[in-house]
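One chain of protein is taken out of this complex; the other chains stay put.
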Amino acid sequence: MVELNIRQPAGPEEFPDPSEIPPLAHGAMADSKPYPASAEHQKAIGFPGELVDDWKERAIDKLGELVSKSRGLRVYLDTCVKCGACTDKCHYFLGTADPNNMPVARQDLLRKVYRRYFTFAGKYFPWLVGAADLTEEVLDEWFSYFHQCSQCRRCSVYCPYGIDTAEISMAAREIMDTVGKGQKYCNEIIGKVHKYGNNLGLQEKAHRATLADLEEDIEDETGVAVRLPLDEKGADILLVTPSADFFAEPHIDGLIGYAKVFHHVGASWTISSYASEAANFGLFIGSQENMRELALRIRKAAEDLGVNRIVFGECGHAWRAAYNFLDTLAGPFDFLDQRYPIPQHICEYTYDLIQKGALNLDKARNDHIRLTFHDSCNIARASRMGDWEGGQFDIPRAILRASCNHFYDMPADTIREATFCCGGGGGLLTDELMDLRKKGAQPRMRALQQVAGEHGVTHMAAICAICKTQFAKVMPEFGFEMDAIVSVHQMVSNAIILDGQIEDDEDGPTMTASGNGADGGEE
Amino acid sequence: MAYQMNGSTVEHDEEGYITDLGAWNKELADLIAADENIEMTDEHWEVVNFLREYYEEYQIAPAVRVLIKAIKKTMGKDKGNNKYLYTLFPYGPAKQACKIAGLPKPTGCV
Partner (left out) sequence: MLTILYALLFYGATVVLVAGVVFRIWQYSTTPAPLKIPTTPAPVTRGGVVMRFGREVVLFESLFKANKWIWLFGWIFHAGLLLVLMRHLRYFTEPVWSWVALMQPLGLYAGFAMVAGLLGLWARRIIVPRIRYISAPSDHLMLALIVGIGVSGLAMKYVARTDIVAAKAFILGLLYFDWQPIPADPVLLIHLALVAVLMIIFPVSKLLHAPGLFFSPSRNQADDARERRHVSPSWPASLPTGAGAKR
């Protein structure tokens, strides 16, 4: 930990308020835009390659179609009373001060066009109700500000009508895609999943080599031959995890954690090279057709491999798409074992084992870490774990408390359903939006600074591939090491003692290599 | 968008990744590195060469962990870690080193 003197007890007044409301800075982020998708990327997922000539008519038609096909969108566009309850709830507004990042103002960018072409008041009295023609300027505004929404749903918690800006952002992106104005990051990636089965473009040979490499690492470290099976027919469990788990840090340490848990209880499991991606970026661009195709890949993999259960790895929006949409889009899953939740989250799986006392966890092995937990937005506000309301908050914390001795939550108004997005969700985890990502991370980072100051917290765990990558990138801006972000199952991996495990060599548990949080262990 | 080199041009995308992977050569790597404010040393070349070999075999860049392990083998324990790689490539070994090695940018939640 740099720049955080944990030995001096600090009063809360020293820490800036994560929810501090900035004075409005008009147009502050008007120039923030993602790269547009190339013609090739657009066409690969069923959209026109460039802005079509009659884009205006087609955009309006598409808006009408979406409104007629989505009760949520229609109700959300109609019912807002501009009460202002949401105006200070978006992390991008808090971080950028741009009033168009207030959820209602962001919605209004689409609502003003909806009103102009689809409502009585907007058709005949546009000036009265803030209705506006769809022009090129408006389209540019959409491209900018609907790519400053991470679809985290925080605003929806506080809206008296539950208006969800995420739905409106998705609709706007779908409209833009339809007229040929797509976003490179999302659309290129969706194309890769159609082609290779994952966001990375990881092909079977490389996939197999990577997993073999990890098996070697685990055996070197523990002396136990833990397997990471690929495409094993007849396995009991299909693990679908974000492909970042095969590539990035600290994601890969989480994957090792899942493997150790499966190994410890003798589970028969496999990864699929055909459906090697949990994330479903179709959600980000509001394309239900693309979402459905990606969901069907998972169904096909489960059928082809003949598994009985599907378990999802640590991934935020993916869990939303799996938990809420998989059955609708690709179900019914009659062929799976109905005694288990379909699908199940890896945290639910591990939690059940902990409850049964089936895992041998030595918390002291994480004593160099003082931990907090970041509730990933789409797990917190768009899904559930367990069979009780709010299980998505309790289960990961229970796993962490079972894996380490020093756990502290961040301030109450920044966690659970009030959690702040990491700043990189919803298709914004791309380098050209780095300025936005840093600013959007500010509320979460301030909350972390507070718990670091008050309780000497050194690390933060997360259960989302995007969160992990985003934090690894932006944490140094806020005085933390890039490896202060850890996977939940990385903590499990550190703590678990496998049958026949040899004691650590001088390297210690893998993640401590650069964690260097030893001083954080002092009370 | 293109790199200009000895009178020839090599196209690249918005982020500086070359679009024709076959157009890469060592001079181009130096040029891209200079654009990124990186002066290529032997250690940089070690990473770039490994990335290219790996890509040749697997059509993708290696996981960061795999890269670290390889570097550990060739350059020793004190250099075989993520921190050291970041000192070589401040914007991250995966993305920045790939750009210099003439490989496509790793995509996804990475």
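Chains here go by letter, A and B, matching the order in which they are written, and residues are numbered from 1 within each.
FYI, contacts are C-beta pairs under 8 Å (C-beta built on N, C-alpha and C of every residue); 3 or more make two chains touch, one makes a residue touch a chain.
Only a predicted model underlies this, so the values are computations on that prediction, with no experimental measurement involved.
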{"item": "Partner chains on view for the chain not depicted", "value": "A"}
{"item": "Option from A:44, A:60, A:86 or A:294 whose C-beta touches the chain left out", "value": "A:86"}
{"item": "For subunit A, the residues touching the chain missing from this view", "value": "21, 23-24, 67-72, 74-76, 78-89, 99, 102, 104-105, 108, 119-121, 125, 127-130, 153, 156-164, 167, 288, 292, 323-325, 327-332, 334, 341-343, 380-384, 387-390, 392-393, 417"}
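The criterion applied here is as follows: only the chains that are shown with their structure count from here on.
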{"item": "Separation of subunit A from subunit B, taking each centre as the mean of its C-alpha atoms, in whole Å", "value": "27"}
{"item": "Touching residues (chain side subunit B, partner subunit A) in the complex", "value": "14-15, 57-60, 62-66, 69, 81-83, 86, 92, 94-95, 104, 106-110"}
{"item": "Subunit B-facing residues of subunit A, complex", "value": "35, 184-185, 188-189, 192, 198-203, 205-206, 209-210, 213-214, 217, 242-244, 246-249, 251-252, 277, 279, 315, 429, 431-432, 465-466, 468-469, 473, 482-483, 513-514"}
